[in-house]
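Below are the structure tokens for one structure; questions will follow.
A single protein chain has been removed from this complex, and every other one stays in its place.
For chain A:
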Amino acid sequence: MSDNENDNVQPKNEDPAAPINIKVVTSQGEEVFFKIKRNTKLSKLQGAYASKVGKDVGSIRFLYDGNRLHEDDTPATLDMEEGDTIDVMVEQVGGTVL
């Protein structure tokens, strides 16, 4: 989902075979673009991204609209639109020394 785009609503492409462009963005603003069919599992995108950055996919959090992506999510099930953004961040760990 993009911010502040209420006046730019486009008709949705409902063809499940039609690819859409998805942007994966880190908290530092680095962007990687993916073209993916609407019925393709986003886990494929996650794996490709992790491979691209050379990290274990389990160590990265993929979020769409603030929600963590699930194994079976696809652009169609999430009602994603052309140019939507997936946020990516590292797992957070905090504590104190006992």
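Just so we're on the same page, a contact is a pair of C-beta atoms (placed from the backbone, for glycine too) under 8 Å apart; a residue touches a chain by one contact, two chains touch by 3 or more; residues count from 1.
In the analysis below, contacts and distances are computed from a predicted model.
A chain of this complex does not appear here, and its UniProt-recorded name among "Urease accessory protein UreD", "Ubiquitin-like protease family profile domain-containing protein", "Proteasome subunit alpha type" or "HPS4 biogenesis of lysosomal organelles complex 3 subunit 2" is "Ubiquitin-like protease family profile domain-containing protein".
Although one chain is not displayed, chain A still touches it through residues 1-6, 9, 25-29, 53-56, 58-61, 63, 65-68, 70, 85, 87-98.
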